[in-house]
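All protein chains but one are shown in place.
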Amino acid sequence: MTQPFYPTVPEHIPYASAGSDEALAFKAYDPEILIRGKRMEEWLRISVAYWHSFAANGSDMFGAGTFDRPWTQQSADPMQAAREKMGAAFEFIEKLGVPFYCFHDVDVAPTGSSYREFKSNLDALADDALGYQERTGIRLLWGTANLFTHPRFQAGAATNPDPEVFAFAAAQVKNMLEVTRRLGGANYVLWGGREGYDSLLNTDLRREGAQLARFLQLVVDEKHRIGFNGTLLIEPKPMEPTKHQYDHDAAVVHGFLARHGLEHEYKLNIEANHATLAGHSFHHEIAYAAANDLLGSVDANRGDPQNGWDTDQFPNSVEDLVLPLYEIVQTGGLGNGGFNFDAKLRRQSIDRNDLFHAHIGGIDTLARALTVAAKLADDGTIARMTEQRYSGWEGDLGRAITDGTATLAGLADRVEKGEINPDPVSGQQELYENVVNDTLWG
Amino acid sequence: MTQPFYPTVPEHIPYASAGSDEALAFKAYDPEILIRGKRMEEWLRISVAYWHSFAANGSDMFGAGTFDRPWTQQSADPMQAAREKMGAAFEFIEKLGVPFYCFHDVDVAPTGSSYREFKSNLDALADDALGYQERTGIRLLWGTANLFTHPRFQAGAATNPDPEVFAFAAAQVKNMLEVTRRLGGANYVLWGGREGYDSLLNTDLRREGAQLARFLQLVVDEKHRIGFNGTLLIEPKPMEPTKHQYDHDAAVVHGFLARHGLEHEYKLNIEANHATLAGHSFHHEIAYAAANDLLGSVDANRGDPQNGWDTDQFPNSVEDLVLPLYEIVQTGGLGNGGFNFDAKLRRQSIDRNDLFHAHIGGIDTLARALTVAAKLADDGTIARMTEQRYSGWEGDLGRAITDGTATLAGLADRVEKGEINPDPVSGQQELYENVVNDTLWG
Amino acid sequence: MTQPFYPTVPEHIPYASAGSDEALAFKAYDPEILIRGKRMEEWLRISVAYWHSFAANGSDMFGAGTFDRPWTQQSADPMQAAREKMGAAFEFIEKLGVPFYCFHDVDVAPTGSSYREFKSNLDALADDALGYQERTGIRLLWGTANLFTHPRFQAGAATNPDPEVFAFAAAQVKNMLEVTRRLGGANYVLWGGREGYDSLLNTDLRREGAQLARFLQLVVDEKHRIGFNGTLLIEPKPMEPTKHQYDHDAAVVHGFLARHGLEHEYKLNIEANHATLAGHSFHHEIAYAAANDLLGSVDANRGDPQNGWDTDQFPNSVEDLVLPLYEIVQTGGLGNGGFNFDAKLRRQSIDRNDLFHAHIGGIDTLARALTVAAKLADDGTIARMTEQRYSGWEGDLGRAITDGTATLAGLADRVEKGEINPDPVSGQQELYENVVNDTLWG
Partner (left out) sequence: MTQPFYPTVPEHIPYASAGSDEALAFKAYDPEILIRGKRMEEWLRISVAYWHSFAANGSDMFGAGTFDRPWTQQSADPMQAAREKMGAAFEFIEKLGVPFYCFHDVDVAPTGSSYREFKSNLDALADDALGYQERTGIRLLWGTANLFTHPRFQAGAATNPDPEVFAFAAAQVKNMLEVTRRLGGANYVLWGGREGYDSLLNTDLRREGAQLARFLQLVVDEKHRIGFNGTLLIEPKPMEPTKHQYDHDAAVVHGFLARHGLEHEYKLNIEANHATLAGHSFHHEIAYAAANDLLGSVDANRGDPQNGWDTDQFPNSVEDLVLPLYEIVQTGGLGNGGFNFDAKLRRQSIDRNDLFHAHIGGIDTLARALTVAAKLADDGTIARMTEQRYSGWEGDLGRAITDGTATLAGLADRVEKGEINPDPVSGQQELYENVVNDTLWG
């Protein structure tokens, strides 16, 4: 029997009442509570990210690693280190008491000295993971292949100027799709970390666009071939590490998919910090995805409004999350998707238990936001006000425009005759905002 | 015979040699010089914007108007004021010696007390404009309808919650499309200034998206009905005045058009300052449009990298324009389009002749950039280096991927066997940049 | 007896309990409630801004005015219009039930055709204001002179290249300082709206810095000469309308004051939206001011994190305000200062009552944040954790460094000998954040 990696943490982080000052307890997240007829756990489908929480060492661009994660040190026996990491990971997730985790191929498996060795390592560790899943009930929210860390991907994977790199990426995705299927993963994610450019000068945009479309089609074909039932997800990000990433934001990915006949094969994995880096609010990206039937899953985190890079902090703003959650509640939930914490400890947070504090804070934030969002939906005021605002479109004129019977000339004729001369109507933004805040704080 | 408005400016701004210190002369723009077999004037197709240069008064959000443009004062006879404005405008454009101008309906015509009166004013002033065009040879690069200044458009035009506003906008566009046709306009532009939202809370994204698509389709129908031969252009902008504008950037508009079957009916009018507000370089937006056959026309200006709003300054950076011009040269030019100065004098630039200095500086900047861009194209080094960089895609593996014979599993098999194991290759970004700079400064 | 301008609003906006759905009622702001021994009204000292709420008409850079404020129309009798405006303003403030207002000279007085006429108008309207103050008990939080709207200030006031403009600005400040004294104003504010530059090319930074220092000294001299007992405040802003404003942020103003011997004569008026435009959080600016004894007053508003200009929205985020309020609570309050709503209705909010909704929302937000801040201060956990974090500085080594007995060489000697070899300690950021959130939501 191995030693626990988090010895001072109880077997299971409990739900305590809101007034509790026990740090290692949830104050708002009660998995069993029913919200609009569904358990909170099922609404949120919380997932822990393997990479930030177990594979990273706390380094940043100006500093060395700080975290107490022994397996991140250079090791004589990488497989043994990988197994220690997996043990700590499942201990953590089980103690935290959340249902899901996510990983990249390289998060769990040493890359070895050849692709074949890497594949063999991954197969072995996937077996271990399956064992942990069976023993703990923890499930895989999504798997993904890391196509950006290794130098071979420095100029992109699918969009690399070298077709051999495309092929290498294809191999990794093919394999990881199979691993994800084997582990019962609910989704498979593609994040195009270096599918973009550092300089337009040496880049052929037309060609790289075609390569990316081809790759996405091949993944769809393979998914159907092997009978993977999960959802394929694309995760937009506008930049970083590249100067510009092609999967810039939800609307751009939507258009790209539509132009290549793939809009029914992929949904979106929306990340809060990626939204803000793209110059959008997280709410915008969720609302766009929801309005266009593209809402797949969420990478829950936050950026720093004063810093222009991906800070990947744990969410701690209920206010920022209430309206995104309201959109999700209105659509009935995330389906196959969930809330994965693509979030990392601050580099200074070097106590082992800091990882628990961070996740507890993040999960309670989501739980609070969900609770308020459900109240907003139950109350219905916002929805009624909005419906009223657009009610003219249910009238004769609105319908004639919508159904295509009106023409520009016909409409112009009515305006010229003075039949149509609209007065502006208050948008009532502040009143809407008060309704939200009174619900939030009421 | 009326008094000239710019009495101290000669009949025609001359082209002087580069060493000249005559302020009212071009140092680089020589309309007649041949560049890759085409006159510089035809490459650039320079246009003066009526709104910034004649309709605006120099006010900003914190200050009153400063410009010496008498017709912008409250007037007892708005039509007379409009005619003085038009006289000054054509005097300016003719003295500047450029071939084109652009305007919104409200730039030239007083809005009067009813739509009918506005239409009548516009008809009369369009007659005047036609007279000026015939006398001077100046042509209309594009016309457009202002669907954002009047309070009725406060919540958008096509995407307004009130269908009567949609109808009013339809009337204006119908009419201005006809005016543009009558004046021989080469293009018609739609800028969705308030097609977006100030708050998601009171906004129905799905509905507004459908409204916008409907409007764009009606404009296409009307264009074909009246036999307008010009190009329809959409001008992307991400925000301002709205928090978020739907026509965010080139890629978003492209996707939207494609999703609604309109990608062959519209091209893009790319503005430099809108590109940078969207978090892109101007080069990126031009390159995206060129790579996707969407390049229509250009609103030439620049933003301030330290200010987060549309400063609409005259372009004065040759370096910023060389690579966008290189993309344009590589595609053979802008066709129907041109370079319109959507740029305004700084509020402190209150001498009448400042408008000439600003345009001369902007035009010389374009001329210098075009000259360097043509040298880059003639030299061919950049193109050759890029072609070489992607040459693997012309080999067997590349073709198999491109033509669809390769599958994910097939590629994976070759990687597993060790047949494919790519090494990274230098992207040579600094060397590419040196090639550009050595051409620019050589 | 004149007609009320807000006829459907009751005499006094009541405090209703949190669950109320009466829109025209406070849900959190109860002026009488005691917080750490002081009435909520006295903690917050809420003020209504004359300019945004009464002088503005809802125009933006792309659109005409939308608001129903008849006195903003061109008028044959500007003094009559000014009196209607003042009547509506005091009706509004009295019904809202807050203790303060603020204004610029030009907000209340027509500028007339000469400075003498403007001064005479201002004197007359100040008499009216005094009458209103006496009848209603409303007080003046601060006065200020508008040195940025008129074209004469296009290149700055104190920092203008023309010393006559400096003199004109001096006259306005001299007069408005006197009016503020006469009205019992608690503070006098200087916002250097155009004290900066649009282009470095035509700017002499050294000279303009000296001019600004001279102006600030003259204001101090005049204040003491007339016996004005209020506080002089400088309001930092980094840009807009200028490209760069000298009073960039709290730290820059602090340094400037110190370099000119003025750091005990001025405090700061911190605006949330100016903080974020400067690349700081509002919390940062408040904390900086508090840590350096410069905290004077607050312009309460918010910007839009996705828009790069001064959106001046009403505050509606309790989370954003809790920590700034906590700093203020820790220092015992704002003293002479208060919370002035330098915030404007959205351009679409055209119902008269929208102004009430906006202020009610903003005030409730401040009240909620104050309540939580006081709980954080009462609880003391954050303060204790921080004190513990720095406790080493109370030991021998810390004191030797602080009191100046340690030298670089002496410290180096101890490190070389191995006596000092510090281990990193967790910064516990996530735990701190959880403490705040558990208090906020507990």
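Worth a mention:
A, B and C label the chains in the order they appear, each numbered from 1.
Following the convention adopted for this analysis, contacts are C-beta pairs under 8 Å (C-beta built on N, C-alpha and C of every residue); 3 or more make two chains touch, one makes a residue touch a chain.
Just so you know, these numbers come straight off a predicted model, no measurement behind them.
Considering B:S317, B:T331, B:T407 or B:N421, the position touching the chain not shown turns out to be B:S317 (whole complex).
Within the complete assembly, C:V436 is the residue of C:L233, C:L295, C:A343 or C:V436 that touches the hidden chain. On the side of chain B, touch with the chain left out of the figure occurs at residues 18-19, 21, 23, 27-28, 66, 276, 279-281, 305-306, 314, 316-319, 345-346, 348-351, 354, 357-358, 360-361, 364-365, 368, 424-431, 433-434, 437-438, 441-442.
Residue-level contact of chain C with the missing chain is found at 114-116, 119, 151-152, 154-155, 160-168, 170-171, 173-175, 177, 198-207, 209-211, 214, 218-219, 221-222, 225, 238-239, 244, 248-249, 251-252, 254-256, 258-259, 278-281, 283-284, 287-288, 291-292, 323, 382, 385-386, 389-390, 392-393, 395, 397-398, 401-402, 404, 406-409, 411-412, 414-416, 418, 420-425, 427-429, 432-433, 436.
On the side of chain A, the interface with the absent chain consists of residues 58, 60-66, 74, 148-151, 153-155, 193-194, 198-199, 239-241, 243-244, 277, 304, 306-310, 346-348, 350, using the contact rule stated above.
What we mean here is this: only the chains that are shown with their structure count from here on.
Spacing of chain B relative to chain C, judged by their CA centroids, is 40 angstrom.
Between chain A and chain B, the centres computed from C-alpha atoms are 36 Å apart. Residues of chain B in contact with at least two other chains: 151, 154-155, 198-199, 239, 244.
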